[in-house]
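These notes are about the structure you will find just below.
Here the complex is missing a single protein chain, while all its other protein chains stay put.
Entry: chain A
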């Protein structure tokens, strides 16, 4: 049961709440004769949802992975039957993409129409794909909003300056290469992604503290603004890029329609978990030496984008508002007691101890 919770602090987007989860959301069939799709990666999080949507749309999907982890994974929405149906619909090519020679020998002569590249990190990762598949209609890349240069003028829009020194510079190099080599590419820049099966401790970090009834340490004054996007909305956006002329050689920010402060995320997670409003403890990171451990899952700055270009071009709109989306993640994953990482409150305790001493 989806609790449509809200309180005065959270402005609901116009389409309130989340639709009952569907395995096959109704999609504008704008694009699509069935395509032969090669997905690179796609077995962990984003790709898990995206591959399903593509299969539901009638496309032939091949996942290319090393084969070290299972090629297909059940999602919480699956029934055994729906999972079996899906699992037998996808193909698999086992190869390590870091081995350019092996990639080329596996892909040479293959007739894929479209590549969805979910796990590429560096320009070198995409070169063998491009050279093996010279007749691709479209190369759709999962990039990152992390490429934007930190700014006081917000939100980040796709034309804004990027930071060639950022941790995500590999993504920038890939985008630049795709643009220069004349491929028809579409690049998607998500911000923080969340949702059931998330392996990044985004919502998990908050849910751990809420589950333990612990205060939530937030750096600074908690008013830093950021943006979270549900993985299903991201997957839908990816599908809307497929065969879309407007998306030709375009870059799109994809995330939630609303942004949120750090304090707001903590409160939203508590709402999602049906827990009381959490105690927030604000701390000055400069006062501590955490020894390289992260004190908070988000970068300590304003970091958010405008998704209007995608909404306009792709006729896409996020289904989930923040509370509804976090509720979905809680009810299908973290609220069931499933976590990727065990809780680690060492850093929290350092903060709480120090502040207790001071008060």
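By our rule, a contact is a pair of C-beta atoms (placed from the backbone, for glycine too) under 8 Å apart; a residue touches a chain by one contact, two chains touch by 3 or more; residues count from 1.
Just so it is clear, contacts and distances are computed from a predicted model.
**Student:** Just go with whichever of "Putative exosome complex component RRP41", "Anaphase-promoting complex subunit 10", "Chloroplast stem-loop-binding protein" or "V-ATPase V1 sector subunit E" UniProt uses as the name of the absent chain.
**Tutor:** The correct option from "Putative exosome complex component RRP41", "Anaphase-promoting complex subunit 10", "Chloroplast stem-loop-binding protein" or "V-ATPase V1 sector subunit E" is "Chloroplast stem-loop-binding protein", the UniProt name of the unshown chain.
**Student:** Among A:172, A:191 or A:350, which one touches the chain that has been omitted from the display?
**Tutor:** The one listed residue touching the chain not shown is A:172.
**Student:** Using the document's definition of touch, tell me which of A:263, A:319, A:333 or A:348 contacts the absent chain.
**Tutor:** Missing-chain contact among the listed residues: A:263.
**Student:** Consider the whole complex, including the chain that is not shown, and state which of A:72, A:162 or A:255 touches that chain.
**Tutor:** A:162
**Student:** Please identify, in ascending order, the residues of chain A that touch the omitted chain?
**Tutor:** The list for chain A reads 8-11, 14, 135-137, 147-149, 151-155, 157-162, 164, 172, 175-176, 178-179, 182-184, 187, 220-221, 223-225, 248-251, 258-261, 263-264, 267-268, 302, 306, 308-309, 312, 322.
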